[in-house]
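The block underneath contains the structure these notes are about, expressed in structure tokens.
Missing here: one protein chain of the complex. Every other protein chain is in place.
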Amino acid sequence: MTDKKPKNVFKQGPIPSEFIGESIAKHQTKTSIGAHNIFLGQVRADVIDGKTVSAIEYTAYEDMANVKFDAIRESAFEKFELTCMHIYHSLGIVNAGEICLFVFVSSPRRKVVFKALEYIVEEIKAQVPVFGKEIFEDDTHQWKINN
Amino acid sequence: MTDKKPKNVFKQGPIPSEFIGESIAKHQTKTSIGAHNIFLGQVRADVIDGKTVSAIEYTAYEDMANVKFDAIRESAFEKFELTCMHIYHSLGIVNAGEICLFVFVSSPRRKVVFKALEYIVEEIKAQVPVFGKEIFEDDTHQWKINN
Amino acid sequence: MIITIKYFGLIAEVTSQEEETIDFSGNTIADIINFLNSKYPDLKNKDFQVAQNQELISEKTKITGQEIALLPPFSGG
Partner (left out) sequence: MIITIKYFGLIAEVTSQEEETIDFSGNTIADIINFLNSKYPDLKNKDFQVAQNQELISEKTKITGQEIALLPPFSGG
């Protein structure tokens, strides 16, 4: 762990599609990039025991999570030849159909972005203390567990 | 080959970032989707023998290309459990930093989208008769070849 | 030794709070888990990991007196 405070990855509420479009636009000045790969996690309206998920409420051990996100970012830059990488995760309520995770990698060449993106997403799922409460339409809930 | 005319994948000029943002927004009503994966090809300002690429001009054997895109789409739906798939490719001039290829796959679960997206992009590069003319800043050119 | 303990997700539901500060005299993480299992009997059936100073640790780890967190299974993304 270094002394520098890690970047805050969290955004309150869902990640808007306009924000994603603007992030893409900002990379058009970086003309060494040949390939972008974007992963978006979207909240599913799963039906569990006859009840439909209407939203997920995310909480996190924020300080630890940001340290972990930072470690994943540094590890990915070491493993893969990436020009840029951006990670955003929602906190609070994200309704079914809305986006809760946005991971964006860019590289001069395409082969590397596929491997890098999958690595980063799997690491996030496994390593980062974020907790999703699946809220049903009748206001009951259950705690989500990543597979 | 079926009698139905394949969908036209081509768009004149670069693919705007707003169009990508709007495509993402349109999927928020599909609440069985849990994961999106997007590939974007961006034109690089490569320096070749001291000259910088300022744009790529794309041409295609359009009828055959659309048949091939259609076959790739059907094959991907057979191989992978996908909810949606969209492919757009530019024709004409695309400047360095602008986007020339947009492939968008969505699925209930994440594992499948990584495999599906890479499969589709590699198939496009290998199977589809599209031709890129790299135009240098001094108006000379060379023909691009996929690796 | 004064220790701050943080609870998250399902674990915070069991303890009915997100954070508490206790004066504790045990040595290892196992000691603190035993103490919390007595205080919150429903904890015993729950699956969680323990972090100390924002690093996941095992039950044998010595308590350093800093921040301890009880983390249920992660479900980000």
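Labels A, B and C are assigned to the chains in the order they are written; within every chain, residues are numbered from 1.
Just so we're on the same page, a contact is a pair of C-beta atoms (placed from the backbone, for glycine too) under 8 Å apart; a residue touches a chain by one contact, two chains touch by 3 or more.
Remember, it's a predicted structure, so these values are computed and weren't measured experimentally.
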Left-out chain, listing which of the shown chains it touches: B
Option from B:60, B:85, B:113 or B:135 whose C-beta touches the chain left out: B:60
Of B:33, B:82, B:96 or B:124, the residue in touch with the unshown chain: B:124
Subunit B residues touching the omitted chain (full complex): 41, 58-61, 63-65, 67, 89, 100-101, 121, 124-133, 143-146
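We adopt the following convention: only the chains that are shown with their structure count from here on.
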Taking each chain's C-alpha mean as its centre, the one farthest from subunit C: B
Gap in Å, rounded to a whole number, between the CA centres of subunit B and subunit A: 23
Computed distance of Cα centres, subunit C from subunit B, in Å: 49
Distance between chain centroids, defined by C-alpha means - subunit A, subunit C (Å): 26
Where subunit C touches two or more other chains, by residue: 77
Subunit A residues counted as touching two or more neighbouring chains: 41, 121
